[in-house]
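Can you read through this structure? Questions will come right after.
Excerpt of the complex: some chains, original placement.
Labels for the chains are A, B and C, by order of writing; each one numbers its residues from 1.
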Amino acid sequence: MSASPVTATVDFSAKGRQSGHLRVPQSRDDHGWGTILVPIVVVANGSGPTVLLTAGNHGDEYEGQVALLDLARTLDPAQVQGRVILLPAMHFPAAMAGKRLSPLDGRDFNRCFPGDPRGTFAFVLAHYIDSVLLPLCDFQMDLHSGGTGMDIVPSAVGHFLDDAAMQEKTLAMADAFGAPITLLLREVNAGPTLLAAAEARGIVALSSELGGGGRLNPVNHAITARGARNVLHHAGVLAGKPDVPTAPRRMTVPSLAYYVFAPEGGIFHAADALGATVQAGAPAGRLLFIENPDRPPLELTYGASGLLWCARHVGRVQPGDPVCVIATDM
Amino acid sequence: MSASPVTATVDFSAKGRQSGHLRVPQSRDDHGWGTILVPIVVVANGSGPTVLLTAGNHGDEYEGQVALLDLARTLDPAQVQGRVILLPAMHFPAAMAGKRLSPLDGRDFNRCFPGDPRGTFAFVLAHYIDSVLLPLCDFQMDLHSGGTGMDIVPSAVGHFLDDAAMQEKTLAMADAFGAPITLLLREVNAGPTLLAAAEARGIVALSSELGGGGRLNPVNHAITARGARNVLHHAGVLAGKPDVPTAPRRMTVPSLAYYVFAPEGGIFHAADALGATVQAGAPAGRLLFIENPDRPPLELTYGASGLLWCARHVGRVQPGDPVCVIATDM
Amino acid sequence: MSASPVTATVDFSAKGRQSGHLRVPQSRDDHGWGTILVPIVVVANGSGPTVLLTAGNHGDEYEGQVALLDLARTLDPAQVQGRVILLPAMHFPAAMAGKRLSPLDGRDFNRCFPGDPRGTFAFVLAHYIDSVLLPLCDFQMDLHSGGTGMDIVPSAVGHFLDDAAMQEKTLAMADAFGAPITLLLREVNAGPTLLAAAEARGIVALSSELGGGGRLNPVNHAITARGARNVLHHAGVLAGKPDVPTAPRRMTVPSLAYYVFAPEGGIFHAADALGATVQAGAPAGRLLFIENPDRPPLELTYGASGLLWCARHVGRVQPGDPVCVIATDM
């Protein structure tokens, strides 16, 4: 595979704080040599590991974008041992649009790894991150939330891994992040996510789900901002211990049976609030059909017991949409 | 102006419960005689006034749609004295899409009154409602909420009116609705809304703001469902008194000085939660700029003191967007 | 109302054959002074009435477009007494696209009369035709067919008129056209069609339905080509009598009860072929639902007896679509 057409205006080997761009070529009808500028901040000093923190993988997930913008502006190189690479608005066109999917190619950026230097914008950028940035890193965390469609109890999210040592390191970093929940998932077939790409390169890597609902939730933002610094403490890039007020609850979503799906389109009227403890067989909510006022609502029930970890945010749902996800203790 | 091309499959002069459609012609490339079916339910019995209840004026405002769907299915004609006309998903194409604006013409339905029988779909439907349905009515209430963009403290909303008697009737119906707040606004130049159209025809008329955030908030839904029945009790169509647990707080938004606007696009990080009591000059929040991590956030301040009645929901804002609206006691 | 910005490159008062354009301004991003050229042919000689023949009101109705193209190329001025104005592809942008609706503004041209000189393209053109061309005319016929969505038994179509003398003239011209059926309809509220606009100006005027299915049916084309010349014979512009092999059957569609509507979207499987004689209460067809293979098809029945005059062509239908129209003898 050929080399990347992306260039960086920062020098990854330099010390101090640099604020620059990844320059990604994007031909337009009105400028063949157009470029998308993806902001990047690098803070390096002394010796120590490299940590890559990213947000804006999906443009409508705000908690991480704001946390990393603040960190990018305030992180003092004098206090750093090692290197911090920050992409506060990674999938920049989607982030500027405030949309999950790219306005350029309609793709979900987190389904485009390990990328392709000759593909559309999302693939070109994913390829650069995978082939140029990830090889520089020891730790990586990609800050997600539920976005427009879902509300999720703030959680550091990792994968179940075959390598026990890596699993332990992953759990340790997740707990250090200090969200209310540390959640492990079994990745379906090493999916084409940034997290999977980082794992494939032997990096201690995490994702997260830190709120959602299409808004910037101030409480979740505070968890995110603290967590991002906690990762730097945990990695040893910042001195001192992570600030974790309460030990995270370790949970998982064992199977598709822990999901409630809408079998048809309609308006979803949930029975419970996010974070509730729910029982298998209990009502999860009802689906209403505006096209036929005579039709009774369709009752949906939980297929498993546990914590209502993720709930549909938007009122109108499409056939096949998950509307609830239940987590259980590991 | 010519007559409406819309036909109804219900007989407005008949007794009992009827569920049918407004048939609105909508020519398509694949069917020149296509029709949009707008669900309508009419429940009539004995003698008494006519009440028109509508929801789905904006397709992403779910509280009213669900409340009226339930009412349409369960309202017992035997208990009615008078006539109830229900449009649970009035601007049907927008409601099916779960969008504020019409997917057919991009128009905001509530800016299309009194309509035009030769205009696009929204105008044709507005004209029918104004010229055919409103003349049948004594009371009218259009159930709105903040939709995707805004979260609003649940409120019955009326206009300041020149006619003191109508003002009194309006306030009485608003209080009977029984939301936490009864809010009066000064309509700018008799704007082209359904509420203004109803007032122009001498109907006791209300709008409302019952939540928002693009979701169906169960608490607000309960207020809405109770309020819709309360209106029928108030009008005398249902026997018994409205169920109003707490007398609504009567408030208003005196001027544009009670709004906080975003002067530029960015991510809005609010300082306060909806419903908070805030002070003029205090921080309302800050605006962050992902395109330039070096730029400090822009601090926004309140221009007036009062209740944080309406707050921007979506994280990303555009230049000129109101992000806060303050209400004060009347 | 202000004057039209449209100009014609033909001189309506000149004798002989002229082929030119209506020049309709259409500003584009890449040319502010862009113009749409609508082809027009005028053939005039001696003295006699003026006949306006139009096709391409809807771009996917081909029988009339082809008939008038042939007529425009071959009509010999020496044989004409009076004036023939031909617009073989009247709503030119739609006709070039082969679509019913305009690619410029999505409007159905036949819902835009009497037009507006400051509206979008369709309104500007409709205004010119109504205010400049129609006042020149004694007879007018607009050649329609079922287009993409419908198949229709070839018919000359007129309106029920209050003026008995005009009604008689209309029926006489319709019979002279010589399609298998002469059909009269009651126009709903003097709808904004070209036919209604012509009637409003006291012109003997017809529409037609001459096939459809999105194709050019050669049999129906032959009826159309003969009919267009028959109109000229009937008007006295061409010498000789109309060629009408069989006296048309005079029919009508009395009410909406003669329509079968699809209450939901699905695939329509018709029970009968176009032109069949059908009975009220008999099966009209069934609607199948690909989203749920377990759901039995929905059976639709005729609401009236008569001739299956119009049948849905496209397999997939939307909620509210008419799928059958029954005609009865007058």
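The rule is short, and it goes like this: contacts are C-beta pairs under 8 Å (C-beta built on N, C-alpha and C of every residue); 3 or more make two chains touch, one makes a residue touch a chain.
Predicted model, so just to flag it, every value in this text is computed and none were measured.
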{"item": "Subunit number of the complete homomer, 3 shown here", "value": "6"}
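Everything that follows uses one rule, which is that only the chains that are shown with their structure count from here on.
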{"item": "Whole-Å separation of chain centres (CA-atom averages), chain B against chain C", "value": "42"}
{"item": "Separation of mean Cα positions, chain C and chain A [Å, integer]", "value": "57"}
{"item": "Chain centre separation (chain A, chain B; CA means) in Å", "value": "36"}
{"item": "Residues of chain A whose C-beta touches two or more other chains", "value": "291"}
{"item": "In the complex, chain B residues that touch chain C", "value": "2-5, 7, 21, 23, 27-37, 105, 117-118"}
{"item": "Residues of chain B defined as touching chain A within the complex", "value": "19, 37, 39, 41, 56, 59-60, 62, 65-66, 69-70, 72-73, 86, 88-89, 92, 95-98, 148, 213-216, 218, 221, 267-270, 273, 288-294, 296-297, 313-316"}
{"item": "Residue ranges of chain C in contact with chain B within the complex", "value": "58, 60, 99-101, 106, 108, 111-112, 146-150, 188-192, 256, 261, 263, 312, 314, 317-322"}
